[in-house]
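To keep things clear, I will list the structure first and then write my remarks on it.
Here the complex is missing one protein chain, while the rest keep their positions.
Every chain is named by a letter (A and B) in the order it is written, and numbering of its residues begins at 1.
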Amino acid sequence: MSRVRVATPLGLHIPGTSVVHRAPAGLKLALLAALGTVVAFVREPLPALGLLGFVAATWLLARLPLRALRQVRGVAVLLVALGAFRWWAAGPGAAVGMVAGLSAVVLAAAVVTATTPTDEIVAVLVRGLRALARVPLLGRVVVPESFALAVALVLRTVPTLLDVAQGARDAARARGVRGPRAWLLPTLLRTVGHAVRTGEAIHARGLLDTARTS
Amino acid sequence: MTAPATTRTPRRTPAERARDLALIATFAALTAACALTSVAFSAVPVPVTLQTFAVLLAGAVLGPWRGTAAIGLYLAVGAAGLPVFAGGTGGLASFAGPSGGYLMAFPFAALVVGLAVRAAGRRGPLGTGVAVAVGVTAATALTYAVGVPVLAARTAMDAAAAWTFNWGFVPFDAVKAALVVVAAPAVLRAFPMLRGARAPRALAPEIAAA
Partner (left out) sequence: MGGTAVPPTGVLELDGAGVAVVDGEGGTRTLLHPTTLTLSERRVAVVGANGSGKSTLVRLLDGLLTPTTGAVRVHGLDTRRDGARVRGLVGLLFADPEAQLLMPTPLEDVALSLRHLPRRERTERATELLVDVGLGGHLHQPVATLSGGQKQLLALTSVLAAEPAVLLADEPTTLLDLRWKAHVEALLDALPQQVVTVTHDLEAAARAERVVVVDGGRIVADGSPAAALATYRDLMAGLPPELAARDAR
């Protein structure tokens, strides 16, 4: 366990003015969910390629730069591996059908992510939670306002934790200690410490106080 | 009014609720950071992420409610299209993709570990370690029980082939589970306040997202 690689940090939204950028976030997420559902049932190569072509057209319509593709690298590797397996097990047609279908969904997700600001996506989720909160029993459990805060907090915290881990790895290296235990545990302890201080900040800024009353 | 600060109150104080929210969000973020970090084991060419390590750890360290909420929040953030899943992917595609079943099992895995640690109660580091070991084993089995059939269905493999494919991950999962067994008791010992947690009367909102 010597080499550690960190994938793309957050911040995949790429501002723009295209039709895709301007489309409501809720609509885009709904279409993405619909596409995912359709692809789950598509096995034939031609319809799958058709879907992929449709998504690729959306990509062009949004005029996204190539760097928006960074986010799909990981899944691309998995898809190639599974595609190779499928080719071997069931022939090229089945392999193309599966890889094209799944690629369509993955690419569509990349398009939605790149064209929609985070807060709009969160606003959609909060609207969904508001609807849930009106359901009699769930209403006691769901607090949409603090959910939005929690989502933003996750986005804010990921880079911090990547820094914390990097710092812990550097410290371990400086002391000549190797292996994950030398940096993993310090990282975890600092992570919990960070969470405790963040809790103090949430409390001091009175954020849950207003979530409650509004 | 002059009760010591550590006295358990049936309702969580505003400060505790703020801390719970921060812990839930921070562990969701930790899971994302772990999923974005791939560690290359020297013997194997495939990079492996620490995602499942974080899932199991959240349950062990935060307990069943906050742990489940943290992982549910993580999935919600990913489902919203943010690239927090293994290798910098995100979106509903990951749920629709071949390994979607594993993802959907994660909150339940955290719940199982959390319940195991809680059932063991406050014991020494060794007792806690045993509880964590039992918990992560059960949780990993649960993850496979959901993930493998979904993998089989999505890729039109037969069940036996899917299980064979799954066996390839077992050694890595074992290493990650072992890391949790080592790390969780140490974290709990360093932050005794984490054990003071009980289920809030109204569950944390993030659970609903799970």
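Structural remarks
Definition applied: a contact is a pair of C-beta atoms (placed from the backbone, for glycine too) under 8 Å apart; a residue touches a chain by one contact, two chains touch by 3 or more.
Predicted model, so just to flag it, every value in this text is computed and none were measured.
Only one of A:R63, A:R173 or A:R205 touches the absent chain when the whole complex is considered: A:R205. Checked against the hidden chain, the listed residues A:R63, A:R127 or A:R156 yield one contact partner: A:R156. Residues 9-11, 118-119, 149, 152-153, 155-156, 159-160, 163, 194, 197-198, 200-207, 209-210, 213-214 are the ones on subunit A that touch the missing chain.
In the full complex, subunit B contacts the hidden chain through residues 1-6, 14-15, 192.
FYI, only the chains that are shown with their structure count from here on.
Remark: subunit A and subunit B have CA centroids separated by 17 Å (rounded to whole angstrom).
The part of subunit A that touches subunit B in the complex is made up of residues 1-10, 12, 29, 32-33, 36-37, 39-40, 43, 70-75, 77-78, 82, 85-86, 89-90, 94, 98, 102, 105-106, 108-110, 112-113, 116, 118, 121-122, 124-125, 129, 132, 138, 140-144, 146-147, 149-151, 153-158, 160-162, 165, 180-181, 184-185, 188-189, 191-196, 198-203, 207-209. Per the touch definition, subunit B reaches subunit A in the complex via residues 14-15, 17-30, 32-33, 36-42, 47, 57, 61, 73-74, 76-77, 80-99, 154-157, 161, 165, 179, 182-183, 186-187, 190-191, 193-194, 202-203, 205-209.
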